[in-house]
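A quick write-up on the structure given underneath.
All protein chains but one are shown in place.
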Amino acid sequence: MKTSFDLIDLFYISPIIVLFLVSLVPILSKVLNGNKEPSSFFSVFIPVCGGLAAAVLSVGASLYIMGDPNIKSSPLAFSGALIMDGIALWTSFLVSIILCVIILISKENPYTKGKQFSEYIFLLVNSAVGMMIVAWSNDLIVTFIGIEVMSLCLYILIALSNETRHSKEASIKYFILGSFASAIFLYGIALMYGTIGTTYIHEIVQGAREIISINRVFLIGTGMVALGFAFKVSLFPFFNWTPDVYQGSGTPLTTFMATGVKVVSFVAFLRFMTTDILGGVHSEAFITTLQWMAVLTIIVGNVAAILQDDLKRILAYSSVAHSGYLLIGVIVAGADGGQSIGASGVVFYLFAYAIMTLGAFAVVSVLEKDTDTPIKVDDLKGMSSRHPLLALAMCVFMLSLAGIPPTLGFFGKFYLFSAAIAEGFFWLAVWGVVGSVISVYYYLRPLVVMYMSDEAGAGIVDRTPATRFAIVIMALLVILIGLASEPFYMQMQASVLSLY
Amino acid sequence: MSNELLFAILLQAPLVGFVINGVRFQSKDYKFAGILACSAMAISFACSVILSSRLLSMDPANRHITSTLFDWISAGSFNAEVGFTVDAISAIMILVITGVGFLIHLFSVGYISHDERPSKYFAYLNFFVFNMLLLVLGDNLLVMFVGWEGVGLCSYLLIGFWFTDREKAAAGMKAFITNRIGDAGFLLGIFFLFMEFGTVNFQDLNALAPAASLLSWGEPLVLACLFLFIGACGKSAQIPLYVWLPDAMAGPTPVSALIHAATMVTAGVYMIVRLNSVFMAAPDVMMIIACVGAATALIAASIGVCQNDIKKVLAYSTVSQLGYMFLGVGVGAFMPAMFHLMTHAFFKALMFLGSGSVIHAMHEEQDIRKMGGLKKALPITSFTFTLGWLAIIGIPPFAGFFSKDEILWYSFASDRGAPFLWVIGVIAAGLTAFYMTRLMALTFWGKSRVPADVHPHESPATMTIPLIVLGVLSVVGGWIGIPHVIGAVLPGHPPNLLEGWLHYSVAKITLPQDAHVMEWILMGVSLSVAGLSAIFAYDSYVRNPDRPERLAKRYSRLHNLVYNKYFVDEIYFGRIINPLIEASKGLWVYIDVNFIDKATYQASGFVKSLGSSVRTLQNGNLQTYALYIALGAAIALSFIMG
Amino acid sequence: MSLSVLIFLPLVYALIVWMMPNDRAVRYSSLGFSIFHLGYTLAFLGGFDSATASLQFVERVMWVKGAGIEYFLGMDGISLWLIVLSNFLVPLIVLGSWTSIEKKVGGFHVSLFLLQSTMLGTFLAMDAILFYTFFEASLIPMYFMVGIWGGENRIYASMKFFIYTMFGSLFMLLSIIALMFMTEDQLGAMSSNLLQFYKLQIPFVAGEFLSTQTLLFFGFAIAFAIKVPLFPFHTWLPDAHVQAPTPGSVILAGVMLKMGTYGFMRISLPLFPEATQYWGWVFLVLAVIGIIYGALVAMVQPDMKKLVAYSSVSHMGFVVMGLFAMNAEGLTGGLYQMLNHGVSTGALFLLVGMIYERTHSRKIEDYGGLAPAAPIFTIFFIIVTMSSIAVPMTNGFVGEFLIMLGTFLAYKPFVIFAVLGVVLAATYMLWMVKRVFFGPAGKIVTEWKDKNLDINPREIAVLTPLTILIFWMGIFPNHFLDFSKTSIDHLVKNKSQYFLTIEDAGKAPKGTYSQIGN
Amino acid sequence: MAGDSILFYALSFLIIYFALGVLMNPNPIKAAFNLVLAMVGVAGVFFHLQSGFLGGVQLAVYAGAVMVLFVMVLMIFDLKKERDAFSQGFLGNIGKLLAAGIVVSLVINNVILSSDLQLATSNAAKAESGRDTTKILADLIFTEYVFAFEVLGILLLLVAIGAVSISRIKGGTHADS
Partner (left out) sequence: MLTVDFVNIGLNHYLILSAIVFVIGMLTVLLRRNLIVMLMGIELMLNAVNITFVAFSHYNQLVNGQVMVFFVMTIAAAEAGVGLAICVSIFKRFKEVNISLFENLRG
């Protein structure tokens, strides 16, 4: 039994520490300033710097781990509570970057700027802390704690937004359903813990295959945990909260949920599913169930998005559909062990998905003048002539989400479908394709109104330079990484190799 | 001059004429256009004469001049060159085309002088001659096909020359499409021949054709001949594809003379003669050709009896005469068929031009019931027309007598022939004599029925000179092919020059030797049938002008049937074309719009309805969502637990 | 000379054109660029070695190493003329759209150049994924072209076009991925290189639909069949054509449909020889149905553009028929007919567009008696009609003749039906010509009595090159076929185990390499 | 161990009875009191399972602090009679009962079917039979689980600040709902 932790453990979790400390800056300065909102130096610049520092520290940690010849396998920190493998560090890097962008967007969005911005930043940054914990955790109970940190912050953040009606509804829906699912998740952890005697994933891996075939309580526990994750990543039939919450929340928060929460939840899901629980006797049924969930998620997400008018809601349903695609990769990874191309496909897709979704929501954000009028698809009308660059960027995001080459989204799908075909899940790939075809319809609608309609829609809010900057950067990334996906994918693959 | 250069000039003279006139198509300067076109034709004619005379000086067994320009299409094993050959058969053709063509061009200068677009007219005419020359000179099937379709195109353009008239434009379209049906058959014929012999060159094909007769219908060669004959049917207006030719009379009359009497329509006969060795190997197909030819001759002649439009009468006469030619090639009478082709070109061109002269004089009136007694007003036209009349009804020694009689003799006596073919031929000859006499009687003889405001006058010299020349040819044209049996009793024993000329070019056919008596008897019978028929017609239309009406009344049903051309057009339109259009509309509306397109709609409609049902489930109620979670968990866990 | 430059130079043009200050500058610069590009393309023609079936001007760089995806460009006799055709049509389109495109002129030319780039990429890519990338990417500028500058119902049409085509091509993507894993199994390393694909031994079981080769074959075939479009997948075509602006229709008919047939020729036939042999009848039947069906439906269309669109279905049926004959005659004819269709149907769309620009009507019944009112227009129209209905001495004849000959040598009965298509082609085209140009003056001609309906010198300049090409290709087809002969003979000779080599590095420009992955 | 059983059944009865009370009682305040009693029962179970420390915490934190919070909030709201205490819709409710029933029956079934749920070996911290586990618990929290413990600290800070900031929001600007 270890009695203490090493200093190196503190280095590993330094991104969290930095973020937590940074999160205190605005709120402290507010307190010290006599309850007046601090300047944006404290509330925006320092947190963004903190986010960048966290990103740098993540990269630093991974460089350290790669550079140290003594480290043979992925190091564990805090007696096994956290694991510092490639995916974990990738994800924390990604989350840091997402956080920076979200902070920038938040300062310029009517839902979030204004009153209580320092509290907002505090909660937002700590939500990112929770995300990192989820991404790093090697212990199911730590995963649970991470999810709760992340989620509780978000519940409060959503309720905090400057709009009252929908945000409260969104908050309470998210809260009740989230806690409900958490309880099921936790019950699953309890059943697993009781039967295998541990909640450490690296220990579960060793016994899972054996115990899952003899102990049905363990199996039901794994099922419940999987369903808990399914809720977090909004898979059918647990996706219903997603559109409502995404629509009702302030756009920066929606963005954060659609990118950060989804990324880390999927990473944790992937970790969980690659613990060899799909290798046992009952794996057939388990895999079949997951496959049906994937297919139905793809179909339901896409068909529901077709009939929407609210842009955020469209993106929410599209996010559901993308969860379906990702689940294909997770199934493949689960069926084939963590080192398969399924896992790297998932990670790459998450990366791609985060970038393009971030961009798409940022476009929604610049359109928002106040908190009363939701952004409809028709509000994009005439954007091509008034804001050609933003329209082009939106066009890139939509095409990428639809998976048209040579954008990033195409390569994401390519790797995922490759994984499915390689492991013989051919029909999953076919359903993925069918879903993509349906999705084209609603992804093209923004293009239609932007370029093919002469009427004028809602104007862009002025003085949103940071958001616009972020949009352009994201669009460039979508194209450039799309064209040069190789090095990134190789990184993902390398990072996946350390996943057990 | 080298042969290549001669070929080049021969072909390019009309082409140059076409291009120059085509570029100045909006010009109204008919003199320039006419002189250009005529001189192009004159040059071509000169070249043809030179080429033919060179042929004449060559060894009769190997009498051909070939010139290859370049490889046209080569793909895989297929190779077609743009190559030209003039030999005994094509020499006749080019002489007729350029010679008669020149005369018709000359005639046109006067005829078209009042038109809006003389340049365009001459351009088309020259282009037609160019294509016709390609057709006859091409040394392989593909080059022939180029000309084959090219003349069809020109025919289309010229029939529809006055295209502002909807009927005339429709006639052009009808001609082209009917020809296309034949062309499709022609193409299939080419494919079969290529598949069988691996070449499309005429000399190779004739050399490779088997000497023995092939009787099986599965033989590619037999099918090839059948499909080629369908092609010939289209171009040469044989049953069942003859319907376009009467309508083609919508074009200017010289065009009818050139294209629809003298040259283009005989292309089918020419093609079969060209491939005579191949066709000889398929006796069954030849029998079909003979029967179709005979039937066409008879039916077209019978329709001609009741027509009142001067050009329609001539058109049906043309169809009928083409039937004779097919009867000829069908029974193996290749030489007589070519002979008749040539003489027919002379007298039918003459008659068409004559009718043109009449129509010109009558101010575009074509109904023979409104003519009569024009002999006095149009002396030259009338006289030359009479020569043509004598030629076509086969009165010796006019041209038509020799050629027609030769065909009839072959159809009776050849080993490919049969007596019934001869009987049909003779009946057709009788009908021909009748309707041609009727035409003469109603147009030139008897009392004038010309409306008072029309003052017919003789045409200018550019129009009458061609008439005179063709009139002479209609008389003497037959003398180059005097049959042996007649030649033997004539002073000086004139030889059958044409037979000598074509001796090595066409396949031999077995004829009974020493059957002179029979030949004389048959000749007498056919001659007397024609003569009696002509006299009866003269009697009916000049002496007793009310008799035809009485007869028509007595046999009203028959008259009605014949008068309406056996309702063939009506059947084609009512039973084939209109149903096809209706069916196409049905395809469009029911299959394309309401089935294929609708399937797409319904697929997207299905997706949308799926979407709306998902939206219904998404009812906004927190507890419903919780229910979905619980229910989903229950079902998923049940599945997982098996 | 570099193929990359050939492909991506239009992007540079697009960028420059985008920055042009006014419409006039956009038009002139676009015209200049496109003519320059055509000249550049002809330089490739000059450097092309028609004696070898190997790939030429090869450029090859590893793109995605892990999956073996390469940036691999090469030209051979099959792609050469399609490249020339694409680049030939662009200047004509720029000139042809001089006045018809009135709004967002800059954007239009940007789309046009993007489209050009993707089209060239599709024909030059020798890597399946790269091919797919260009194949799909070409949808985007086309989508905008139809959607922004199209007719009344443009959005529906563009959407249908996009989704329909994408539906097919995604199955191609799945098949490509499956083939990539087969290369990993059979050849050691994963690769999406077509040259590697050709080496695969793909198991085939006759009569079983669910055998590997058959499934993969149909995966590709459905993508190409929709693109061609083969009956009954043609339903997007009339909508897209009718709604597209004239330049869009020209490109769509002229080049984009060829992507499908090119795909058949480049991928389906050599890669799946047994399946092609065994299932070829399906495509022949569909092609023949398409020929006759397209012609019949075209015959009764009231709208000129729709008529031309359905005639495309018929013509492309011929192309597919020729390709599936799988002999030199058929393949040559198919390839040639692709070019012919590009020229003649492109010209027809331009012509219809020209008259539509003046009268704003495409309804056949509104016309009649146009010939005296617009004589030069009529002459061009009739020449192009003759090409379209394959009158000898025009290009159409050579293609259709070779196709039917080739098919005849392989499958006789189909040709008996296909020749009906030739007859029907004459019927629908001439009927339309008769109703539009001939007869007494119709409604529109009467309305325009005092104004000039005939085409202007600019439009004559657009049509003249096409007309020249119609006759050139019809009279001297060997000038064109000689370049493709070696490649096609090679394909026919080795159809059971196709392979392609890369021409010696000596001729290839610097910076390319040719021995990797063999 | 008859006494053991009797105690278990008594506690079970209490817990389930009061839990059902939470479920069934239409008055929120009465439901809250039922919840307190159920939690006391749960604390009893903890004591019975020799986890005295947890039992104490349960009583103090749950039955004490948390429930006071609940009751206070309810008092503030003054919700005496509630409209629509239960969700309507017969089919939906049947579905809900069915779903919950299936989940619980799956668990119970499998628990019963698995005869041997005790683990043979484990490398985790072991409690010696009979000894109070509080000290081991404390050890664990500050060594093995120190990270989670610290994070929970952050969580509580977050909740505190969050709850304060939520309560600061004014009633909102929209007059009607």
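Order of writing sets the chain letters: A, B, C and D. Residues in each chain are counted from 1.
One rule holds for everything that comes next: contacts are C-beta pairs under 8 Å (C-beta built on N, C-alpha and C of every residue); 3 or more make two chains touch, one makes a residue touch a chain.
All values derive from a computational prediction rather than experimental measurement.
Across the whole complex, the hidden chain's contacts among the shown chains comprise A, B, D.
The hidden chain makes contact, of the residues A:I27, A:M131, A:L152 or A:V437, with A:L152. Touch with the chain omitted from the figure is made, among B:I112, B:A250, B:V529 or B:L622, by B:L622.
Residues touching the missing chain, restricted to subunit B, are 615, 618-623, 626-627, 630 (touch as defined at the top). The set of subunit D residues touching the chain not shown comprises 1-2, 4-5, 8, 12, 15-16, 19-20, 22-23, 28, 31-32, 35, 38-39, 42, 45-46, 49-51, 53-54, 57-58, 61-62, 65-66, 69-70, 73-74, 76-77, 79, 82-87, 93, 96-97, 99-101, 103-104, 107-109, 111-113, 117-119, 122, 124-129, 133, 136-137, 140-141, 144-145, 148-149, 152, 155-156, 159-160, 162-163, 166-167, 169, 171-172, 177. Listed for subunit A, the residues touching the missing chain in the whole complex are 141, 144-145, 148, 152, 155-156, 159, 164-166, 168-173, 175-176, 179-180, 183-184, 186-187, 189-191, 193-194, 197-199, 217, 243-245, 247-248, 308.
Convention: only the chains that are shown with their structure count from here on.
Computed from the mean C-alpha positions, the centre of subunit B lies at a distance of 38 Å from the centre of subunit C.
Mean C-alpha positions place subunit C and subunit D at a centre distance of 69 Å. We define each chain's centre as the mean of its Cα atoms; on that basis subunit A and subunit B are separated by 79 Å.
Contacts with at least two other chains are made by residues 624, 626, 631, 633, 637, 641 of subunit B.
The set of subunit D residues touching two or more other chains comprises 106, 110.
Within the complex formed with subunit D, the residues of subunit B that make contact are 623-624, 626-627, 630-631, 633-635, 637-638, 641. Those residues of subunit A that touch subunit C in the shared complex are 384-385, 399, 404-406, 410-411, 414-415, 417-418, 421-422, 426, 429-430, 433, 436-437, 440-441, 444, 447-448, 451-452, 454, 485-486, 489-490, 493.
Interface of subunit D with subunit B (complex): residues 87, 92, 95-96, 98-100, 102-103, 106, 110.
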